[in-house]
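Let's turn to chain A:
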Amino acid sequence: MTAEVQSLLALAVVAVAALWLARRAFAKRKHPGCGHDCGCGPKLTKH
Partner candidate 1 sequence: MQLPPHINPPAPKRTAASGRAPVYALVGNPNCGKSTLFNALTGLKQKVGNYPGVTVEKKVGTAYSQHGQPLTVIDLPGAYSLAARSPDEAVTRDVLLGRRSDTAQPDRILCIVDATNLERNLYLVHQVLDLGRPVIVVLNMMDLAAEAGMAVFPDKLAQDLGVPVIPCEAVRGKGLIELRLAMSRPDLALSKHAWDIPGAIAPAVAEIQASLVANDAKSPLIARAESLLLLTDQDSVRVAGSTPLSPRTAEILAGWQKRWSAEGMDWAGTLVSSRYDAIGRIAAEVVQPGTVNQGPSPSDRIDAVVTHPFWGWVSLGAVMCLIFVSIFTLAEYPMNWIDGHMASLSDWVKDSMAPGDLRDLITDGAISGVGGVVIFLPQILILFFFIGLLESTGYMARAAFIMDRLMSRVGLNGKSFIPLLSSYACAIPGIMATRTIEDAKDRLVTILVAPLMSCSARLPVYLLMIAALVPNERVPLATKVGIMFLMYFLGTFAAFGFAWLFKRTLLKGEPPMMIMELPPYRLPGLKDVALQMLERAWIFLRRAGTVILGISIVLWFLSAYPKAPEGATPSEQLSGSFAGMAGHALEPAIKPLGFDWQIGIGLISSFAAREVFVSTMGVVFNAEADDGDTAPLREALLKARWPNGRVLFTPLACFGLMIFYVFAMQCVSTIAIVKRETNGWKWPLFQTAYMTGTAWVLALLVYQVGSALGF
Partner candidate 2 sequence: MSSSSPIARLPLCQLPAGAVGRVQAITGDEGFCQRLREMGFGEAALITKISGTTTSLCQVNGTRIALNHSAAMNILVERLPVAPHSAETRRA
């Protein structure tokens, strides 16, 4: 795998991660809760 292909793949992974985090933060606002942590709040998969 060349360095260019690796860079492209890495950027794609980063974009997916960033989008997922953003969506998660947004979804949280739609369902105000306690952050789904430490056993609190409904399971995130429901959104």
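The candidates were selected such that all candidates are chains of the complex that A comes from, given by their letters.
In this section, a residue touches a chain if its C-beta (ideal position, glycine included) is under 8 Å from a C-beta of that chain, and two chains touch if they have at least 3 such contacts; residues count from 1.
Everything numeric here is computed off the predicted structure, so don't read it as measured data.
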In-complex contact partner of chain A, selected from candidates 1 or 2: 1
Candidate 1 partner contacts - residues on chain A that touch it in the complex: 1-3, 5-7, 9-11, 13-14, 17-18, 20-21, 24, 28, 32-43
